[in-house]
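Apart from one protein chain that is not included, each protein chain of the complex appears where it belongs.
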Amino acid sequence: MAVGFCTRAAVVGALACLVAGPGRPASAAPPPPASLLQAMQARKASAFRGEQIVVTWENGGTHVTLGRIEHDPPGWVRLEYAPVGTSTRWIVVRQSGMEIQYDPATRVGTKSPRLVGDDGETVLATHLPWLLENYRVGAAPGLFLGRKVERIVMRPVRADRPARRIDVDQESGVVLRSERMEPGGRLVGMTAFQSFEVMPRGWRAGAGLPRDLRLVERPMARKVTPEEVVRQFGTIPVAIETPGGFHPVAYYLVQHRQPALQVVYSDGLSVLVVTMQRGILPRPPKGSRLVHGAAGPVWVRRFGQNALVHWAYNGWLLTMVGDVVPEQLIRAAELTGVARMPRVYDHIESWLKGLFGPF
Amino acid sequence: MDEHPSDLLSAYADGALPQGQAAEVAAHLVECDRCRTVVDDLQEVQTMLHSIPRPSPDPSLLPRTLARLEGRNRRSRFVMRWRIAAAVAMGGAVLALLWPVTPVPSAEHGTGTWYFRQHAEMALIHPVEDVSLASYLSTPLPYRAVEESLEWR
Partner (left out) sequence: MVTIPTAVLDIPGQDATTEAVTHTGDFDRFTELLTRHWDSAYRYAYHLTGNVPDAEDLVQQAAEEALVSFRRFQPGTRFDRWLMRIVHNSFIDRIRRGRRLTVFSLDDVHASPLVADRSDDPEAAAEAALHGLVLRALQALPPEFRAAVILVDLQGLPYGDAAEILHCPVGTIRSRLHRGRLTLRELLRPHMEAVKRGEA
């Protein structure tokens, strides 16, 4: 079944709008491979089941995780993960707008409204133009697990970004295999289905969660407009000098001890999330490493393929997370502006502000 | 000298005028009874002033005063020492206020994984989901996240 080909006309129409729209890249990039559009659009609706292996390489070690997937959106998506070499299991269930994550052994987990992605065409409008601008996309037909796939290679224009190679199942649009190459061509991540089977829609209708779960409600991010951001914080937040190719695509308000603004930037293929909270004293996350920059202190932490930088500037605490090399993030922080190391005075001021009311 | 040199008469009587001026006043006095009377009176006043005794202070006054001064000198040195100490303490306090204090990474500080988790969830709504999913899964993130999520209660 070729879902992607049926919608291609609509996609091309949407693209035409994008190119003409404000704040979008003006260059006429070559049209993306149809299977990529298919993967971006139709896959969310496809019903299937399968087992997946996820392999990553980081800090000189290899991590392998096995995943079992039951995919029957929108009613039921169940992902069960088991990292190799551990006794832990992890289950994620997406059901009727909620996302539940729990440990099957302890039956403890969290529950939150699921972040709803935009519909297919808006997604394309949001990300695809940047993808085409930041990556050179090539495609060739291939076979994987005996299925017809299109092998899409996305090479970054910028040398600091990882390259991707994905095999998109021609029938379902599901990414059957993906590889991630760091600059220099080093393979650092791979996901691949070991078994994959397309299922009829609604094949998991009636599935349910165990009754004895103890779930903690987690506050969920709320998508807001820039106007609402100003209303909430009374000011324009810090203008982040993101690494090249990233552009703001969405604003979220989230509660993390105090109101926080999250700005999501996209380069078309991966996202960069900047969390902004009012504050003077940096609150470096556990495990982070202090880097003394020219302007002031920046804390860095790696987590898997992602890196985090945390710093303070202009009365804001800023935390930036993305699939970007840490050096690029540090540089972005320094270009944005970094407050000097806080003094005892700042600690006292911060403490007094904590005593005498909200920021 | 046409006018009475009234203002100069005292100085003349004291012999404190320059020679030329003194001669002029002397010439005037020869002719002027009124001014001569003034000079006589002024000399009489001086004589009476000299009748005032030149008292000596009570012999105990100086020792008493010196004792007081000594006490005060000691006290002022003491006070100065305090002031120096206070200045040093103030300087120290100012320095202390300006002393940089490096925040220490802490689990209480917003649990680093929280940020990664937020990122992962944002990434999950990205169209090429599996690629992001791989990074989401590449770490023990979900397992830690649940432990840390217990803090949120």
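Residue numbering begins at 1 within each chain, and the chains themselves are lettered A and B in the order written.
As a convention for this text, a contact is a pair of C-beta atoms (placed from the backbone, for glycine too) under 8 Å apart; a residue touches a chain by one contact, two chains touch by 3 or more.
The model shown is predicted, which means the values in this text are computed figures rather than measured ones.
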*May I ask you to list the residues on subunit B that touch the chain which is not drawn?*
6-11, 14, 16, 38, 41-42, 44-46, 48-58, 61-62, 64-66, 68-70, 72-73, 75-77, 79-80, 82-83, 85-86, 89-90, 92-93, 96-97
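Keep in mind that, in the parts below, only the chains that are shown with their structure count from here on.
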*Between subunit A and subunit B, tell me the centre distance in angstrom, where each centre is the average of that chain's C-alpha atoms.*
61
*asked:* Could you list, by residue number, the parts of subunit B that touch subunit A in their complex?
replied: 96-107, 109-116, 118-119, 121-135, 137-143, 145-146, 149-150, 152-153
*Any idea which subunit A residues touch subunit B in the complex?*
39-41, 43-44, 54, 56, 58, 63, 65, 67, 81, 83, 86, 88, 90, 92, 101-103, 108-110, 115-118, 123-124, 127-128, 164, 166, 174-175, 178, 180, 189-191, 216, 218-219, 221, 250, 252, 254, 256-257, 262, 264, 266, 269-271, 273, 275, 281-288, 290, 297, 299, 301, 303-306, 308, 319, 321-323, 340-348
